[in-house]
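Left out: one protein chain. Kept in place: all the others.
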Amino acid sequence: MTAFLNNVPGSLHVERLIELAIDEDLGHGDITTEALGMEESSGRAVIVAKEPMVVAGLDIVRRVYEKFDSGVFFRPLIQDGHRVQPEARVAEIKANMGALLSGERIALNFLQRLSGIATNVRRYAGLIPDLRVRLTDTRKTTPGWRVLEKYAVRAGGAFNHRMGLFDGVLIKDNHIAACGGITQAVEKIRARVSHLIKIEVETESLDQVKDALNAGADVIMLDNMSREDIEQAVKIIDGRALVEVSGGIDLEGLRDLCSAGVDIISAGALTHAARSVDLGMYIEPAT
Amino acid sequence: MTAFLNNVPGSLHVERLIELAIDEDLGHGDITTEALGMEESSGRAVIVAKEPMVVAGLDIVRRVYEKFDSGVFFRPLIQDGHRVQPEARVAEIKANMGALLSGERIALNFLQRLSGIATNVRRYAGLIPDLRVRLTDTRKTTPGWRVLEKYAVRAGGAFNHRMGLFDGVLIKDNHIAACGGITQAVEKIRARVSHLIKIEVETESLDQVKDALNAGADVIMLDNMSREDIEQAVKIIDGRALVEVSGGIDLEGLRDLCSAGVDIISAGALTHAARSVDLGMYIEPAT
Amino acid sequence: MTAFLNNVPGSLHVERLIELAIDEDLGHGDITTEALGMEESSGRAVIVAKEPMVVAGLDIVRRVYEKFDSGVFFRPLIQDGHRVQPEARVAEIKANMGALLSGERIALNFLQRLSGIATNVRRYAGLIPDLRVRLTDTRKTTPGWRVLEKYAVRAGGAFNHRMGLFDGVLIKDNHIAACGGITQAVEKIRARVSHLIKIEVETESLDQVKDALNAGADVIMLDNMSREDIEQAVKIIDGRALVEVSGGIDLEGLRDLCSAGVDIISAGALTHAARSVDLGMYIEPAT
Amino acid sequence: MTAFLNNVPGSLHVERLIELAIDEDLGHGDITTEALGMEESSGRAVIVAKEPMVVAGLDIVRRVYEKFDSGVFFRPLIQDGHRVQPEARVAEIKANMGALLSGERIALNFLQRLSGIATNVRRYAGLIPDLRVRLTDTRKTTPGWRVLEKYAVRAGGAFNHRMGLFDGVLIKDNHIAACGGITQAVEKIRARVSHLIKIEVETESLDQVKDALNAGADVIMLDNMSREDIEQAVKIIDGRALVEVSGGIDLEGLRDLCSAGVDIISAGALTHAARSVDLGMYIEPAT
Amino acid sequence: MTAFLNNVPGSLHVERLIELAIDEDLGHGDITTEALGMEESSGRAVIVAKEPMVVAGLDIVRRVYEKFDSGVFFRPLIQDGHRVQPEARVAEIKANMGALLSGERIALNFLQRLSGIATNVRRYAGLIPDLRVRLTDTRKTTPGWRVLEKYAVRAGGAFNHRMGLFDGVLIKDNHIAACGGITQAVEKIRARVSHLIKIEVETESLDQVKDALNAGADVIMLDNMSREDIEQAVKIIDGRALVEVSGGIDLEGLRDLCSAGVDIISAGALTHAARSVDLGMYIEPAT
Partner (left out) sequence: MTAFLNNVPGSLHVERLIELAIDEDLGHGDITTEALGMEESSGRAVIVAKEPMVVAGLDIVRRVYEKFDSGVFFRPLIQDGHRVQPEARVAEIKANMGALLSGERIALNFLQRLSGIATNVRRYAGLIPDLRVRLTDTRKTTPGWRVLEKYAVRAGGAFNHRMGLFDGVLIKDNHIAACGGITQAVEKIRARVSHLIKIEVETESLDQVKDALNAGADVIMLDNMSREDIEQAVKIIDGRALVEVSGGIDLEGLRDLCSAGVDIISAGALTHAARSVDLGMYIEPAT
């Protein structure tokens, strides 16, 4: 795996999600903490893993806390993408006690889900023997979380498929039907999109594979095909387009698919089947 | 269970989440669908369950599609909170083909998660013999999704704990330490909040239970206590406050807890341990 | 009165109101100040009371000025909730001259209204002999100002009723009619809301008081009842629910009501009948 | 008085204020109304004056309700700017019961304040014998409400001063000091602003009046001057600039000032000293 | 040229730009039109070309007017991308007179710039003999207008380069220097981006061209190279990557470049050197 960079993208979407998360939890104020006037006193918190996990999203913790206390001190004790054991301390935070208490749940809610995805992804990615086959996510992500979950997928060791409907083309049956054939569809779309965008065609039979190849598709997706058909498709395509397999990928089938000669395996389960992992935060007054 | 009402709250938070979800997926446009000029032609879609599930969130599908086509026709074929079997058709949509194709993934991503939560909740709620004990969620929800996930919990048959830090008081150790004792903390908070807000105190020992009771807490949370301590606490409290048990609740322990005489059992697993369920959408040109 | 904390809630609503206030006054710029290039020179301002008042909202002045000059120095010279006499200096501000001049009117407009409310509230609150009866505001606040005005009410020495429709339940005639009876209404709402939210029922007769009590209301509001009916209602309820009196409360009637044995007196006049108090700002170049 | 037009300006500021007002009151939902499932049933409401008043802002009621029910029917029964007696019905609304109940308080809170201002203004405006003297408001308005309160001033029969710092120039002492003299200040500002914007100079002595006149001011404000000085200033100016009097205007002094030959009298009391008037809403199920 | 579709992308960016445009022009209202009460009367408008042009952006006119009058009727009389002569009527609008007058300038300001770009592009595109060479725009667009200007480029007959920094990779000198070589840069980026995104490398010498080719670049940009170097580079690359020429493209050089065997010619002048064309709107009361 290429060395992983510890920088969550700073997109406006992430900013908006953080603001939404704080707004839905705080509303007109944390009435418990606020009434006790804890803004003045300083505190210190440590985030601790409570089960084995691959950590992802530590920088979000910093960003959440900066909304509560612009003078927060945040120090990651581990890098995103690394595996930790129970009781491992993953980050340290210093801020006023009010901020620490009011932001605790929000910060953990982000971290437990992103680390949960990275942990799930690592189980799959660990089965891929080398870099020849690229395991990718899909668009089956939690609405509002696309950028973050795709980041967690990379932290877990897999790759991203397109970010959304705007940075990659995937032509499906309905698209083809709407314009009278795969060749016409590819031609129209090529005139619309940048030459830096590749065009992928989804196929369900070997005949469709041939059509896609003739139409000049850059990538051909084999959707829910049998192992035999996949091998046959790889032979037909013969390197003239990238071959992606999708549909019903589980841990058992994954290694087997890798040997079929495909280039990309995409699995929605990387994101939508992940469960949150358990992390805790220990807060105490600064001494 | 009280008859469940099929209306997802129309809060601004939900609106903002839907907009964020569309924005992250569409960006500057669905370059595939847009290039093919499918806006003109009419289409029809049916959403179908692909595994047994309790459905929740159908109205979000309508709201998502109204952003794509203000003239969309949406008809739920089942009511939120009902259990369906594989192949059950849960909703029908009529809109222009471009809208149907561009919105498909977003709509399903919402529905699969909310129905997943409702399905998970139903497994727990089904174990609670009657209404005497109230099973509730916690604040361990997906950031940005609080209102929706709490709705799905109700659809699944359980109850909500407070929505956020603003509509209920939960006093923890750090709060108490900050102001010199539980009685002082309760007094300060009562002066800050409306008389319609109850005050809950989190306790970890029977001594703390007695303190909370003396301070006039409306609700006392027993955090991670043993079965013996729970029974003892119930006796001490003796109806003078509501008793909530929290921490490490699983399916096995749930029925047992119900017999301990507690009023409320809160379980983060209702939301954070749910997995998405599988739903598909079948789209075809309108005839 | 419990010691009052000098912290205006930092909610998003307050932020949005401040931005709106600046936007409506500044538009594309303070064309007078801007043309004179006063951004460079430093200035100093003092805010002075011009009539007797209870001060509230000083922190808003700081927040307004931080939008004009992120390096502003703000020092309150008095604490919110304190009474001052004419000529009292209530705050000092140091910023660039352009910021001081452009923000002057906005800052004073906030302060004169919030202090006006606190001053008005203090006249009522001073008549309540002790803490047994709780004087509260209502939802009759200036649209957009809910959080701020409720803060000023607390600064003035009274208490808050619910913040809005989301953090407390108040069942009225129309609600009861809509679902066939007060018992059904209470039951449906209990299933919808957190156990930390109390349920209040508005009554206009002693029969309704009895119905509300039987339905398990936590709080019973006596709406515009005569003194005799109020006393009778207090006897009927007999501590099994909190008793709130509302409607037509003026300064004269207030002390009398306190002796009737009620728990809560809510008065819209605390906010909607307050008038702004007079404050001035003296600006001079820094020496 | 020129015939008054019944159209509240549709500016973005008003839109944002309405959204803020709804958001602060509704939060994640009207938990009372929502739980009772009243969205389906139709209702009808009438707004009734409960004291004598000049009505202003009826269109805001319509706009508030359109946020709750896009199919609302709204009919004003009186025109803004007209005086009504107690029990007068001022508007009729048809919408679903949920919308009527959830929006009631917000709509009335808007209407009671705007009508309160119009009523207050009418008392002053009724004292101005003819159109030769123009009674205007100031920038002492409720933050966030500028456009609406200035509308209510017009509805009450007075005139508007500049809307904000962007559509009129008012040069004060600090401005003059900052650039070395009134002539320099006027010159710099003329180069910055459109030729459609007049320049007003605030003066506190007859010497300053002369300076302002020589500098070419379009309007000269006499700030807190004595009756004698005002008459003297009017003579000095002699029609070469408009004369505005400001400061400490009350009902008694107003008629007297009109005879002093000034062109404009501006009074902050028109807006900041107004109190809300009393209006009620009667809601019933549609038959 | 592929048949051009008349649908401006409906992205959120366009929506925000339209709102900004209206807000900056209307502010708190069109004080001229508003005072005259023209909202009630109906009107009709025709947009007419006043010089030869290729029309682009008609749908924006509709969207602008929908903000002023939700019941507007809009009918394009020509399709985007078509050339018209002076006096040609390009669109008809029916709305209330107030909307027509207040929105006139905003609508025309959009249309004159987008049509100006399309007209400018057509002059270049008309020189490209066939589809083998793809003439594209760059990121030198008016800030805030990216989606619209790229649409106008397509309407004019040319193609789009990447939309922004997120949907295509262009590696420059500084990027290469930052990570120690072109091969390392390409490898790191491939691991970060989807397999549907192509990677382009900017080169300034034939040595760099060879490096980029070896590193596996999908597209190689020849930046400001001589005609001789371009031909040499085309030979070296020999179809193993797409060849893009950029820098200093004018009308004279364009046809010559086409014969050099390159695949893509990108020219910032398509957008940044375009001037607005002249269009007028004729408004009259509806009969």
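Here are some notes:
For clarity, chains are labelled A, B, C, D and E in written order, and residue numbers in each chain start from 1.
Following the convention adopted for this analysis, contacts are C-beta pairs under 8 Å (C-beta built on N, C-alpha and C of every residue); 3 or more make two chains touch, one makes a residue touch a chain.
Here the structure is a predicted model, which means the values were calculated and not measured.
Every visible chain touched by the undisplayed chain in the complete complex is listed here: A, B, C, D, E. From the options E:Cys179, E:Leu206 or E:Ala260, the residue with contact to the unseen chain in the full assembly is E:Cys179. For the chain missing from the display, the contacting residue among E:Thr141, E:Asn160 or E:Ser266 is E:Thr141, taking the whole complex into account. The chain not shown here touches chain A at positions 5, 7, 9-13, 146-147, 163, 166-167. In the full complex, chain B touches the omitted chain through residues 24, 27-28.
Contact residues of chain C toward the unshown chain are 19, 23, 26-29, 34-35, 37, 39.
We take it that only the chains that are shown with their structure count from here on.
Considering every other chain in turn, the ones in contact with both chain A and chain E prove to be B, C, D. Looking at D-E and A-B side by side, the one with more C-beta contacts is A-B.
Taking each chain's centre as the average of its CA atoms, chain A and chain C sit 45 Å apart.
Centre to centre, using the average C-alpha position, chain C and chain E are separated by 52 Å.
Chain B and chain C have CA centres that are 32 Å apart.
Residue positions 27-28, 163, 166-167 of chain E are each in touch with at least two other chains. Taken as a contact graph, the chains are fully connected, with every chain touching every other chain.
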